[in-house]
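Missing here is one protein chain; the remaining ones are kept as they sit in the complex.
== subunit A ==
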Amino acid sequence: MPRQSTRTKKPATKAVEPEKVEKVVEEKPQKEQKKRGRKPKQPVAEATPVEDKMEVEEEEEIQIKADEQQPEQQEEAGSDSEEGSDEEEGDDIDLNALDESDSDSEFERDLNEKQSAAGIQANKYTKQKAEESSDDEDDEDEIDIDELDVEGEEGEEVKAISKARQTINNKQGLLTALKRFALDTSDKVPFAFHQSIVAKKATEESIPSIDDDLARELAFMNQALEAARIGRALLRKEGVPFTRPTDYFAETLRSDETMEKVKAKLIEEATAKKASAEARKQRDLKKFGKQVQVAKQQERAKQKRDTLEKINLLKKKRKDGGGPTGANEAEDLFDVAVDNELKGAAGSKKRGRDGKESGGPNAKRQRKDAKFGFGGKKKYLKSNDALSSGDVSGFSARKMKSGGGAGGPGKPKKFKPAPRPGKARRKASAGKR
């Protein structure tokens, strides 16, 4: 499963890009819809440009997402210009003429109500509401203003209208259309008939951010998983075969070829991962290679020393025992070997304490070896590498500012040598000499 999740990530990232783009220009459609939406409202809008402006402002408040500055500004500019044009129209043209230019139903209503309702804004709203409701009746309620038919109360009118954008959402029509072609998915029919499961929760609630690919895909998968569980239970209950038996072979959705490719890709990925890990390990080893080498050499030297000691001991014992009895020689020899065996380690340690030669060469030599190196490659030893050139710990801006960069950064300036005199002075002094 973790593999799966990491794999899903890549395509999903790609997937988000268009959405981001969209969000940047989220504002635009509303502007467009405003344009579109204004047309039917014209009589009111043109009679009172003030109200129109208010509406625009409100609409901007309602916007679903707070967006970047730039598009907003653009939009404001755009809407302003629209208002301007509207105002002009309103000034130029008589209200009557305007109404005539409108659709029939509105025309009828307006002739009745126009004179009385022209002044007050609140009246305007009610009037428009009335118009729209009449529209509904006349046009067979094909086109409703969004949300108006839902929020029918008088108190909410102002709010509703300020919100209203003239997009079509004919709920009644949708429901009748649905009724006309819907399949029966109620409990009466067996589940196997439709095999559809509607989740109880909205998936969007469990998505913290739409741009978060992993979380989003996880939410989708959870929805599907839940459905799969429920569906499996229901189908089993109905006795519908669910699990494919292992000996059932049939054509699959994705060909074997594709699956082979996928497999190859997986393997490739795994090997690449392994190789990179190996390489890293090797690099680390290389870093400590020197130390390891030194340690190994020391160990070898120690081993050699130990054997030499053993031999010496053997010789000594032999010399001691060799005088009195020649017959015992073999036994002695055997004894020594046993001795060696028994206290080999302890003896060597003891000797190491008093013997000078325990730690290889003397301490001074060792330190020098450590400092200057002993054996091994000397080439490129002092050349810079990425780490050393990146190390600017020795740099101090203050020292640089105080001048005398040539003196080296670390060197404290106790005294300044007298600066070189100027050319004229030098010449003069040369003349004196």
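Definition applied: a contact is a pair of C-beta atoms (placed from the backbone, for glycine too) under 8 Å apart; a residue touches a chain by one contact, two chains touch by 3 or more; residues count from 1.
We take it that contacts and distances are computed from a predicted model.
Think of the chain that is not pictured: of "Clathrin adaptor, mu subunit", "Cytochrome b-c1 complex subunit 6, mitochondrial", "Brix domain-containing protein" or "Translation machinery-associated protein 22", UniProt labels it "Brix domain-containing protein". One of A:Leu178, A:Ala363, A:Val392 or A:Ala418 touches the chain omitted from the figure, and that residue is A:Leu178. Of the options A:Glu226, A:Asp306 or A:Asp369, the residue whose C-beta touches the omitted chain is A:Glu226.
Counting over the whole complex, subunit A has residues 1, 4, 7-8, 11, 14-16, 18-19, 21-22, 24-26, 28-30, 32-33, 64, 70-71, 74, 140-142, 146, 165, 167-186, 188-189, 192-204, 207, 210, 216-217, 219-221, 223-237, 240-244, 248, 250-254, 258-259, 261-262, 265-266 touching the chain that is not drawn.
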